[in-house]
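For chain A:
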Amino acid sequence: MARGGEPVLETAGLGLTIGGARILSGVDLRVGRGELVGVIGPNGAGKTTLFNLISGLYRPTSGRVLLDGRDVTAASVAVRARAGLGRTFQTSSLFPRLSVAENVRLATQRRLGGSLSVLSFPRRGDAASAEAAEHLVTVGLTHRTDAAAGDLSHGDKRKLEIAVLLAMDSSVVLLDEPMAGVATGDVAGLVEVIRSINASGRTVLMVEHHMDVVLGLADRVAVLHHGELLTCDVPERVMTDETVQSAYLGTTAGSAA
Partner candidate 1 sequence: MNRVTTRLGGLALLVLLGCLPLLAIPVPGVLPGYTYEPGTLQLLALCWLTAALALSYHLLFGVAGLMSFGHALYFAAGIYGLAIVLDRTDVPLLPAAALVLVGGVALAFVVGAISLRVTGISFAMVTLAFAQAGNVLVRRDQGDLTGGEEGLALATDGVPAALVGVVNTRNLYWLALVVLLFVYLVVLWIERSRAGHVAAAVRENEVRVRIIGGRPYLTKLVVFVLAASLATVVGMAYLLLQSGASPATSTADFTLTLLVMVVLGGVGSRWGAVVGAVLYTLLDQRLAELAHSEAVAGLPAVLRIPLSEPMFLLGTCFVLVVLFLPGGLAGAAARLAARRRPGSDQDGSGPASGVPAPEGAVA
Partner candidate 2 sequence: ACAPTGASSTGGSGDDENAAPIDVGIVYSESGPLAAYGAAYKQGFEAGIDHATDGTGTVAGHELNVTFHDDAGDPEKAVSQAKDLIGKGYQILGGTVVSGVALPLAEQAEQNKVLYVSGPAAVDTLTGLNRYTFRSGRQSLQDVAAAGTFVDPKGAKVVVFAQDNAFGQGNLAAVEGVLGGQGAEVSSVLVPEDATEFTPFAKKVLDAGADMVFVAWAGATTGAMWQGLDQQGVLDETTVVTGLGDVATYGAYGDAAEKVSFLNHYFPGAAGTETETAMLDAVEAAGGTPDLFTPDGFVAAQMIVHAVEEGAGDVEAMVDALEGYTFEGPKGETTVRATDHALIQPMYQAKLVKDGDTWTPELVEVIDGESVAPAEVTE
């Protein structure tokens, strides 16, 4: 528990078996308030699956998920989202034919209420729109406000996802490879956004293959391998762990080859 102390997100014996295949098993992860935890592991290790289980897209076959000490294992995605859990997707998942502003607005509007009202219009000047605009400033997308989200470049889509995440104002944020596809020049800026998300007191769980990003940001690094949590420790110790080196970084094997 680097920061905070009491765990805000906790998984206990979390496992998923699909058609007899164990995809994830016995994951015990405790993330303290305000912490930033990096999640690494080879492709197919179960990182995205872990996020799917935490956010409620998948139901676990064993174990529990606790959010702020509350058991949300049986809760729907929407309930968890409203309880303060936000996430992004490994491959961009937006509303492609809605505008950038609308993509963000839908999240602020949901939070500010009246989302299903047929009696009120979303207006440029209302609170939801104003707040949405702020988030677009934060990620630097103001110049594309009216573009359809589907027309954005890959990197811009990633930024928009972050903006939506900010709009949800979640206290726990799951980022699935936020840097994937982001141009090198933008990486630093996005790292700063993530850092500021974390600095504003939010808890961040981040899957990322860019090791320099992970090492630069993370308080602790969790390593998943074959569906199991190998370790979750400070970066220095994780990086020197032999299993990590052989299973993920491949350094030993690489030199041997």
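Assume a contact is a pair of C-beta atoms (placed from the backbone, for glycine too) under 8 Å apart; a residue touches a chain by one contact, two chains touch by 3 or more; residues count from 1.
Keep in mind how these were chosen: all candidates are chains of the complex that A comes from, given by their letters.
Every value quoted in this text rests on a predicted model; they were computed, and no experiment measured them.
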Neighbour of chain A by the touch rule, complex-wide, chosen among 1 or 2: 1
Residue numbers on chain A that touch candidate 1, as the complex places them: 55, 57, 76-78, 81-82, 86-87, 93-98, 102, 105-107, 109-111, 114-122, 148, 164, 167-168
